[in-house]
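All protein chains of the complex are present and in place, except for one that has been dropped.
Showing chain A:
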Amino acid sequence: MSVQASPTLFMAMATAATATSAHPDVVSIARVAPPSSLRRTRSKEMWARALRVRFPATLNRGRGFASKAGPQGKVQEAGQGTHSPRLATQGAGRVPAAKIEHLERLALVNFGSREAVARLEKAIAFADQLHAVDTDGVEPLESVLEDRCVYLRSDNVAEGNCTEELLRNSHHVVEEYFVAPPEMNPQPRNFPKNGQHSYLNKKAHLYTPAHILTPEI
C-alpha cells in the first residue's frame, strides 16, 4: 500500500488559484465557457463585479497553491463587458452542467449566489482562527513519517529479466519499445535524429487534461 496523492485534486485547486493569481489583489471569477442554458444573467454579473471590489485581500491565501496556467489551458482575457478571465477547454467539447457544479463545489468558487458568497466568507473566517496559534519557531509538519529514517536496501539486483512479460502490458510495441500515444499538440521538433542518444526536454504538451482528469473526480 502506498499513498498516491492525486494530481487531479491539485488541478481542481489550481482552477481557483489560477483565477486569483491572474489578478493578484483582486478576486476574479473562474468560469468554464458555459453551455447556453447556463449563461448567467446580467444582474449576477454586476453582482459578481461588485464582489471583486469587496474582497481584495482575503483570497490571496489561495495563492498557496501558486500555480500559473496549468496544463488545462490558458487563462485568457475575456471579451469586453466582463473583466473576468475565462478558462477555455481545449477542444474537448462541452462540459456538462453537473460537472461544472461539482467542480465549483470542490474548489469553492461558486459565486453565483449570495448564499455561496456568505458561505465562503464564513469558511475563510473559520480558517482565520489558525492565526490565533503562535507558530513562531515551529517547524511545519510536512510528513507523518518525519520521525523515521528511510530504509536503505543493499545494492543487489533481486529481480528482472522479465522483458516479455512487461511488454505484454502494451498492445502496441515496436522492437521491445513501448509506443506512446500520438501527441495532441505536436510541436515542430528540431532534435538531431541520432537515435538512442537524444535526451529530450520533458514538456507537458502531450496530453490534455481530458485524458488525465478521469470522470470519477
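Here is the rule we go by: contacts are C-beta pairs under 8 Å (C-beta built on N, C-alpha and C of every residue); 3 or more make two chains touch, one makes a residue touch a chain; residues count from 1.
Assume contacts and distances are computed from a predicted model.
The complex includes a chain that is not drawn, and of the options "Gem (nuclear organelle) associated protein 7", "Prefoldin subunit 4", "Transcription initiation factor TFIID subunit 10" or "Glutamyl-tRNA(Gln) amidotransferase subunit B, mitochondrial" the UniProt name matching it is "Glutamyl-tRNA(Gln) amidotransferase subunit B, mitochondrial".
Considering A:E115, A:E146 or A:E164, the position touching the chain not shown turns out to be A:E146 (whole complex).
Those residues of chain A that touch the chain absent from the view are 1-3, 5, 7, 10, 14, 67-71, 74, 142-143, 145-146, 148-155, 166, 174-183, 185-187, 189-193, 195-207, 212.
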